[in-house]
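First comes the structure, then the notes that go with it.
For this view, one protein chain was removed and the others were kept in their places.
As written, the chains take the letters A, B and C, and residue 1 is the first residue of each chain.
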Amino acid sequence: MAESAHATHGDHHEQSFFIKYLWSTDHKIIGMQYLFTGMFMALIGGFFAYAFRMQLAFPGLDIPGWGTMTPPNYNALVTNHGTIMIFWVAMPVLIAAFGNFLIPLMIGCDDMVFPRLNRLSYQVFLLSTLVLLASFFVPGGAFGGAWTAYPPLSAQATYNLTPWGAPLWLLAVALEFAAFLMGGINFITTTMNSRAPGMKMHDIPMVVWMIVLASIIFMLSVGPLFAGAIMLFFDQVLGTGFFDPARGGDPVLWQHMFWFFGHPEVYVVLLPAMGIVIDIITVFARKKFFAYKVVLYTTFAAGVASFTVWAHHQFIAGIDPRMAHIFTVTTLMISVPIAVIVFCSIATLYGGSIRFTTPMLWALAFIFEFLLGGVTGIYLGAAGADIYFHDSYFVLAHFHYTFFPIAIIGTFAAVTYWFPKMFGRHMNETLGKIHFWGTVIPFNLIFIPLFILGLAGQHRRIYNFSMYPDLAKPEFQDLRVLATVSLIVMLAFQFVFLFNFFASMIKGRKAEKNPYDANTLEWTTESPPPHGNWKELPSVYRGPYEYSVPGRADDFWPQNEPS
Amino acid sequence: MSEEHTHHPNYVKIWAILVVLLVISVTGPMIGIKWVTLFTAFGIAIVKAYMVVVNFMHIGATRRFVPYLVVTCLLFMFLFFAGVAPDVMKADGENWSKPSWLEAQAQAALEGDHPH
Amino acid sequence: MRPVATTRSATGMPTARLAVWWLIASEVVIFGGLLASYIMHRLAHDAWSVQAAYTNTWIGAFNTLVLLTSSLTAVLGHKAADEGDGERAAKMLGFTMLGGVTFLVVKAFEWTIEIQHGFTITSNTFWSFYYSAAGLHALHVLAGVVVMGIVAASARKNEELHRVELIGLYWHFVDIVWIFLFPLLYIAK
Partner (left out) sequence: MFEAFRVEALSTFASDIDDVIILVTVLVGFWFLLAQAALLGFCVHFRQRDGRKAQYIAGEGKKQLSWITIPLALIVLCDVYIAVVDGPVWKKVKETLPEADRVVRVIGQQWAWTFVHPGPDGKLDTADDIETVGELHVEVGKVHHFELSSRDVLHSFSVPVFRLKQDAIPGRKIVGWFEPTGTGTYDIQCTEICGIGHGLMPARIHIETPEQHAAWMSERSQTLLASTTSPRAGQE
C-alpha cells in the first residue's frame, strides 16, 4: 500500500483556536465535540427530570430553579427529557463521541476516511441541538406530545397547542438523524476499509464492532421514520392529511414507522455500551473475552431480530389483535441473543484476577442493573401481561433500568476508562469511587419505587396524581417523594464527577502510554495521541483479548507486538 | 489498489431495451384488462430496475456483500409492509373497523370500479 | 491533505464506492418506507383511482424516457472515465445534467397545470402522496445535478475521475426510484 509515502504527514501549522477546535477534521476533536455537547445535554435532561419529579413529589410547589409547573410545562419537560436523553445524550456520546475517538485509534489508522463529512456531521448535529433548544423559546412553547409524537396530537396545532414547538421538535430530530447517517457511513466504511495491516475480522475489538453494527442497524431502520417525519411535517405545516383519519390517513401508520425504528434504536444504544463494558471487563479481569466469535455472530442475529419485534409497543394501540401473537413470540425470543452477550460477559469474569478500578465498577454495575431492565422487558413482551403494564410506570422503570445503565453508567465507564488517553492525565480514583456509589445507589432508590408504583397501576405522563383517588393514597406519595429525593442526591453527586473531570484534565497525574497494560491499539500511542495518531502506523498480529496467555511473562500481549 | 475493473457492455443496446419496455408499460393499460395493466406496470418496472442495477450499476462486479446489503434493505421493507398492512390497508379487522373508510368503500362500489 | 485512512482498502473495494452503496442502502429504506405507506393507502382506498385518473401518463412517460436516457449518458461517462478520457466523461455528465434539468422543468410545468386545476398537496391524501413522493425524488434529482456539475468540472481537467462512477451510481439509483414511481403514480388508475 501507498502508506509510507504518506507517513511523514502532520506538518504542524500553528492553528487558531477556531480552526483547531471548531473547524477541525480530526476525529479526536470531533469526538470531543460530541462528548461535550452530549454532556451538556445530559445536564439539561437531568435538570428536566429534576423539575418534573419535584412536581410529582410536591405537586404545586414552587420548584427551586424552575418555578411553578403548569400542565403544558410538565408535558414539554417530559417529552424533551426523553428526546434529549436518547437522541442528544445516548446516541451522540456512545456512538458519535466514542465511535469517533475510538474507531481510528483501535483499528490503527490516522483518521476517519471522510474527515470533512465527519465535521459536517457534527455541525448538523450542533444545528439540531440549537433547533431543539430554540423550541423552548417560541410562542406556544416546546412540544409536549411525548417523545413518540403520536399523531393526530402531534400533527395538528389545534390539538397540541404548540404551533411552533411541534414542527421545530420534528425538524431537530430529523436533522439529528441526518447527522447520524453521515457519521454512520463514516464509521462503517472506515472500519471496513481502513484497518491496520494484519487486522482481520476477528481481531477487531468488540467495542468497534458494536458501534459499527449499531450504525448499520440505525441506518437500515430509520428510513421509514425519516419518510414519516416528512409526512408528519407536511401535516403540521401544510395541513396535509397523512395521519388524519377524516381524510383517509391513518394515525397508526406513524406508530409503526416510529417503532420500526424505535425498537432497533434501543439496541443501537445498547450495543456500544455493551462493547465498552466488554472491553473494560477483559482488561481489568485480565481475561480473554469468552466466546468472541459466538458473541459476534449472535450480535448480528440480534440486529436482524431487532427488526421483527417493533409492534410490541403497540399491543394495546389498536393494531389487529391477531398480530400480537407473532410479536409476542419474536419479542420473547430476542431475549436469547441478549442473554448470550450478557452471559458471555459474566463468564469472562470466571477465572479472572479482577481489579476493582472505577471503570471496572461502572462496567460491572452496568451488567448488574441492565439485567433487571432486561428481564422486566419479558413481562411487557407477553401481550397478555402488557394489557396491564402498557404505559404504566412499570414500563417506565423497565426502560430506565435499560437506558440509565446504557447512557449514564456505560458513559461513565467509558469516560473514566479512556480519560487518560483522551486528555493525557488520570482521574482521581477516590473521587471516582465516591461518585460511583453516589450514583448507583440513588439510581436504584429512584426506580425501584417506580416499579412498585407501576405495578399498582400508576400511569405515565400525568402531572398530578391527586386527580386519581386510587393513586392519591399517602403511601403512593411517599414513594414518589423517595424517588425524587434520591434523584436530588444523585444529581448532587454529579458535581463530584464534574469536578473530578475538569480538575483532572488540568492537574491530574500525567498518564503513560498504556496505564492499564491493555492490548488494544489505542494504548500503543502517546496519551493523548498526536495529530495523525501514530508516528508510524501500527500493524496487527493477534486478537484484542490475549490476556494472561500461558507461558508469557507479561499478562498482556499488545495487538501490534510481532510474535 | 486492488480496484476491480468493470466490464462495459453495450450500453446503448440496454438503453434501447429499456425504452421498449417503457413503451410496453405505457401501452399496457390501453388494453384495459386489469391484470395485464398490473403486469405491464409493475412487472416491467421490476425488470427495468433489475436491468439498471445489473448493467449500469455493475452490481455483479462489486464485492458480494453489496447485493446482500441491498437485498436486506428490500427484505426489511417487505417486513415493514407485512407488519403494517393489516392495520393500514384494511378498513376492518378482528373487533375493529374504520367507519369512514367503510363508507367511502361502499360509495366507491356504488359508483362502479372504473368511474371514467 | 488526505489521511492515510482514505487510501486503505481492506475489503478490496474503493472506500468511496463503498460509501455510495451505503448511502444508497439508507435511501432505499427512506423511499421504501414512503412507497410502502403509499401502496397500503392506495390499496385501501378504491376511491383514489378517481384522483389518480387526473395524472398525465404522457408527461410521466416522457420524464421516464428522459431519466433512462440520462442514465445511459451517465454510464457512458463512467466508461469514458475508465478509459481515462476526462473530456468525454465531462461531456457525458453534461448530457446527464441536461436530462436532469429537463426532467425538473417538465415536472414544474406539470405541477403548475395540476395546481391550477385545483389539485394541491392538501386537496386529497392521494395528492399529498403524489407531491411528497415525486417531490422528494425531484430533490434528489436536483442534488444529483448540482453534485454532477462539480464532478464534471474536475473530470474535464482529468482530475478525480473515479468520482464519475460514483455520481453515476447515485444517478442510476434516482432513476430506479422513478422507474417505480411512474407506474405507482401514473399508470395504476
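Heads up, the rule we're going with is that a contact is a pair of C-beta atoms (placed from the backbone, for glycine too) under 8 Å apart; a residue touches a chain by one contact, two chains touch by 3 or more.
Everything quoted here is computed from the prediction, not taken from an experiment.
Colleague: Among the chains present in the display, which ones are touched by the chain that isn't there?
Modeller: Hidden chain, whole complex, touched shown chains: A, B.
Colleague: Looking at the full complex, which residue from A:349, A:445, A:489 or A:503 touches the chain that isn't shown here?
Modeller: Final answer for the missing-chain contact: A:349.
Colleague: If I consider the whole complex, including the chain that's not displayed, which of A:126, A:237, A:339 or A:485 touches that chain?
Modeller: A:339
Colleague: Pick out the residues on chain A that sit against the missing chain.
Modeller: Within chain A, the residues that touch the unshown chain are 71-72, 74-75, 144-146, 150-153, 159-161, 245-246, 250-252, 285-294, 316-318, 321-322, 324-325, 328-329, 332-333, 335-336, 339-340, 342-344, 346-356, 364, 367-368, 371-372, 375, 378-379, 382-385, 387-388, 390-392, 452-453, 455-457, 459-464, 467-471, 473, 475-476, 547-550, 555.
Colleague: Residues of chain B in contact with the chain that isn't shown?
Modeller: Contact residues on chain B toward the absent chain are 94-101.
Definition applied: only the chains that are shown with their structure count from here on.
Colleague: Please work out which of B-C and A-B is bridged by more C-beta pairs in contact, and write that pair.
Modeller: B-C
Colleague: Determine the centre-to-centre distance between chain A and chain B, using the mean Cα coordinates as centres, and give it in whole Å.
Modeller: 37
Colleague: From the mean C-alpha coordinate of chain B to that of chain C, what's the distance rounded to whole Å?
Modeller: Distance between chain centres, rounded to whole Å: 16 Å.
Colleague: For chain A, jot down the residues that touch at least 2 other chains.
Modeller: 220-221, 223-224, 248, 250, 253, 260
Colleague: Of all the residues in chain B, which ones touch at least 2 other chains?
Modeller: 73, 76-77, 80, 84, 88, 90, 101, 104
Colleague: Which of the residues in chain A come into contact with chain B in the complex?
Modeller: 220-221, 223-224, 245-246, 248, 250, 252-253, 256, 260, 307-308, 310-311, 318-323
Colleague: Give the list of chain B residues in touch with chain A in this complex.
Modeller: 72-73, 76-77, 79-80, 83-84, 86-88, 90, 93-96, 98, 100-101, 104
Colleague: Considering the complex alone, what residue numbers of chain C touch chain B?
Modeller: Interface residues on chain C, with respect to chain B: 7, 9, 11-14, 17, 21-22, 24-25, 28-29, 32-33, 36-37, 39-41, 43-47, 49-50, 53, 57, 61, 64-65, 68-69, 71-72, 74-76, 78-79, 82, 165, 168-169, 172-173, 175-176, 179-180, 182-183, 187-189.
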